[in-house]
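Before any comments, here is the structure.
Every protein chain except one is present and positioned as in the full complex.
Right after this comes subunit A.
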Amino acid sequence: MNRIQQAFEKEGKLLNIYFTAGYPALDSTVPMLKALSKAGADLIEIGMPFSDPLADGPVIQQSSTVALQNGMNMRVLFTQLKDIRQEVPETPILLMGYLNPVMQFGVENFCREAAAAGVDGVILPDLPLDDYVDEYQETFRRYNLKPVFLITPQTAEARIRRIDELTDSFLYLVSGPGTTGGANTQAVGVQEAYFQRIEAMQLRNPRLIGFGIADKASFQQACQYAEGAIIGSALIKALDGADDAPAAAARFVSSVLN
């Protein structure tokens, strides 16, 4: 059983927090990870900043731009994460980003470095399923990295079943139309039929709902339809103007959970 599966053994709902590596400062990555884990985040996604993040709204775009200006790149990130499992032994860590920086770093290099750092899963929204199977799956498996795929209200049933077969982690249910950080909060209720349809499919993997989940209320609402939810943009926003970003991140997590 991998760390992600272990996390889902827990009683109650799971909170998955996304933050951008190298934001707000280049060396924020590790302090943020520690603070989020300690504050009670059940899973953590580290965003690998990209110049052209198509699936992301303005908040994560802006944090990515700042992180790149701070000098974040794949090599720096893996150096920062080298000893992370001594600091954060249990919490599953996933890397989320776009395919091009991974391609340029080299898939083999990327998987080797990620596995060495103790990363558990990878989310690359612009990696097509067929290309994953043909070109990436073998390498991911060799390094025991779990891919996470997105599902939307428009994803057809056969495709959802295929996605479910391709991983042993969780399914990322996009809450509704839009990029990250959008106003899907109210839409969670509207999408009830979609969430229930997925639930009724009796899939192998647990489900987390993401996009537009911003606070305790929307987190709890999403948790009615899944094993937990994912928050990204709202966390990044909570760091705005904070002198101590990890402390602000911890306060944000507490505000969602308590």
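Keep this in mind: a residue touches a chain if its C-beta (ideal position, glycine included) is under 8 Å from a C-beta of that chain, and two chains touch if they have at least 3 such contacts; residues count from 1.
Operating definition for what follows: contacts and distances are computed from a predicted model.
When the listed names "Tryptophan synthase beta chain", "Dipeptide/oligopeptide/nickel ABC transporter ATP-binding protein", "Planctomycete cytochrome C" or "Bifunctional protein PyrR" are checked against UniProt, the chain not shown comes out as "Tryptophan synthase beta chain". Note on the undisplayed chain: of the listed residues A:Thr79, A:Asn100, A:Gln196 or A:Gln224, the one touching it is A:Asn100. Interface note: of A:Thr29, A:Gln61 or A:Gln221, the residue touching the hidden chain in the full complex is A:Gln61.
Within the complete assembly, residues 50-52, 54-55, 57, 61, 65, 68, 73-74, 98-105, 125-128, 130-131, 149-152, 154-156, 159, 174, 177-179, 182 of subunit A touch the chain that is not shown.
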